[in-house]
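One structure is given here, and the rest of the page talks about it.
Selected chains only, in their assembly positions.
Order as written gives the chain letters A, B, C and D; numbering starts at 1 within each chain.
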């Protein structure tokens, strides 16, 4: 008799063999509207058996690739500084071992920890950012570390790299104006068009992918903290993900903002599972 | 310490300063399938803080406009005649004060009260009607005043004006035939195409806008009394709303049929909030 | 006073007068992810009064056609062999009486019983199959009779007939390769394009239609056992259904995999009702 | 093949043979808090197969008694006067045929129609009333016909009979004072004690039983329009129901205020089914 660990579908390689390491970052302490993304890691592991390991889009099977699921980090609630520090350490370790960190949030702020680790290793790191929200506020409710400021903080970390945003449809007037002044941020509103242009420019450069699942329309993805109508379809997101097979140097990736307790039908969780499966198979 | 009224996002002007007055009409007494739209006003006020006050589509911020949220009217349950009379009085007062009434239903029947007030002031009033259902029955379950007859009743009130329907995908055979005979009703089935034609014809004329939210597909708007598959997308509705910035004389507007108790995920309520935000910013 | 049977909307003809006979097959014994489709028949009967009997698409009213709703079969739980045998008997009786059997699942395995009856009568039977899943496994969890193997079993029954699959977006690598080798299976992935080609080839031939409702995107159809993101829209499915008015010899039909307990908003059930209404009106 | 009517468990006698006739009164037009009790009749019929027909408490089986389920009446929405008139007619017919009418609400106002019929036949009719609310307002929101006034209206109809209330825990100060002045109302607050005293006094007299299911604590019965914490337990209600086997002349009965759309777990509906089963078996 043997205790079977509850890994995300077919991600049962050993750490040493793995080229990509999945881990959860269960932090949602700055969520202003509806918290609960801390439960996302557990949810995708439990529900991932609802879909196949095989991608007909890519004609690849996750069972044929070496991925290690490290489980969720043990993050403190309500202490953003400490949580980000632990995330950074985890990502830095994986990077140092020559593997790709693939983080499952948590709220979007967790990205800052991983980008910090990535930029330490790749000075000219670039970021591709899929989201409904610009996340470019200078501060939010008096805090500099927030899900609403995370890309602004990432922007401050970059040294020469670029940020490409896609699907953005919610922001303040100040954020809208900030983007127009910022030389190294390219923002595509509402849809994912022009991703191909970005990919050409990023060829051969180190890239971090951060995907806030609320870039999807809430019709297909209601289970998130701040649902924003008018998002992209699942088919559009699939197409964009598959375009990432372009010759990039993807050094890290995260998928965040699934909030399972707002996912009564279970469709958001399954959608997150399929997005993660396709992203991993595209990267590997 | 000060008791903060719970207004719809940023609609905190004084009545006197306001150009547009928002009010709720919590009546659902004739709902045949799933009642509960009486709770819509309270729901959109409580949830409106989930989205921004700024519209990137229009590059306008609701905080820069003078809107007064008058709260919900105190309507009797199950007495349609009295409820319509109170709605008419409220709308007439706002119109007499040179302001635009913006009503949040309630079931669709509430429109009749507001149109009654508007047509008293603007003899040649026209109506733009977004809906899944034609609402053109002569009577329904033996009643002449019903959510299923409301546009037929409005049609009887108009004196020379036209009704333009969009997105209609449910009706009886009798309603279908009635539209074909009615000289002053133009019905666009299934989608919102040809709105531009209508707007050209309505230039400079007084127009009342009535938007039954079930014109949206139930994938994005399940929280309504009679969900009808095959509706328009949120993006299509946004585009239509923004076309209303055409040089029209919009004298009144309503948004109706949100039924929050059927909105388990909260997405329908947020969608209603965003539709209202964009409509107000387009009108002002 | 008279006890009114609870038939699906307007399907209140007598058996003898009916050209088409609706019946439920409440079996979900092999569902691997989320069971509950056994409740679908009861749900569509109870909720069908939420939509009209008239189809504006087809300008036909269900009240003008003779359809008999025979209620649900009394199937044993957890005994697939016996359940399929009872389904086969029911379908065979209806076929022998010169009527069209229209079955409401239950899980997809129920199709095997009806196809068995149909192929006994029409040796050269063909199948049009709408689904998210290929259902072409040789076996599943050690069982040959399963919702995941049902079309493979149907394939074995056919004698010269063809299978046309549409909307398929989930399968194993083995299934994907099997289709490429199978001479008489034509699979269209992701969408419903090329249905017109199939219809031309099937002109005048006996055809059985099996529609797994999860072919629809889970945004509009979350209430199903194995929701699979990336499906077709309701409008696309409507268009496909209406194309079936092509001169075919439709000898049987089923609609399956509605699981009402996962349909919190009620939208999936109403969607199933509308699909069934349009299918019946197209066939008759 | 035969279309099986969807009767409440084992209530499949013919009308002529039946000693007791069950019928639904789907009206909720005056519900002030959460409407939806109109769906109760359909819900108890669909879910009644979840419990046995045999009562171990009474050692009787519903299959051994002749009960006819007449389905739901066809009541107009939002027209209380007309709805009450139809209910009165139905109850009067059943009474005239020497049978016991057993009505399933709907909101509590429906009781007025049945009591009207009963008092026409039995001048000295008495009422036993189980409820959380006194329902003794003179008027409510300006209306005399309301779920909140129904027992006051019944009180006005009685000619010498008494009203015994049990479990009452919500009222206005005016209602509280009214009861203390009314000579022929006996109110037991919070629990069902003293029912035995009432039964002794009512021996041999004609009695109508009206049971508002919200007399139960919302822990066991959340699916109702106005849940009121602090109610009686299911065991207490069972005991009270079984005490009604006392030598009374029960001439009519109703059970009301199940609102199935607020019954997410299904427990309220099953509870209503069991209450109805035990009431019928006690009366017969």
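Criterion: a contact is a pair of C-beta atoms (placed from the backbone, for glycine too) under 8 Å apart; a residue touches a chain by one contact, two chains touch by 3 or more.
Keep in mind it's a predicted model, so treat the numbers as computed, not measured.
Here 4 copies of the chain are placed, and the complete complex recorded in this file has 6 of them.
Rule of thumb we're sticking to: only the chains that are shown with their structure count from here on.
Looking at subunit A and subunit C, the chains that touch each of them are B. Over half of the residue-numbered contact pairs of A-C are shared by just one pair in B-D, C-D or A-B, which is A-B.
Rounded to whole angstrom, the centroid-to-centroid distance between subunit A and subunit D, based on C-alpha atoms, equals 56 Å. Looking at subunit D, one finds that none of its residues touch two or more other chains. The touch graph of these protein chains has some other shape, matching none of line, ring, star or complete. Pairwise, the chains that touch each other are A-B, A-C, B-C, B-D, C-D.
Subunit A contributes residues 33-34, 168-173, 176, 189-190, 217-220, 222-223, 226-230, 262-264 to its touches with subunit B in the complex. On subunit B, the positions that touch subunit D within their shared complex are 28-32, 34-36, 76-80, 82, 141-143, 261-262. Per the touch definition, subunit C reaches subunit B in the complex via residues 49-52, 54, 56, 59, 61, 217, 219-220, 234-235, 238, 264-267, 270-271, 274.
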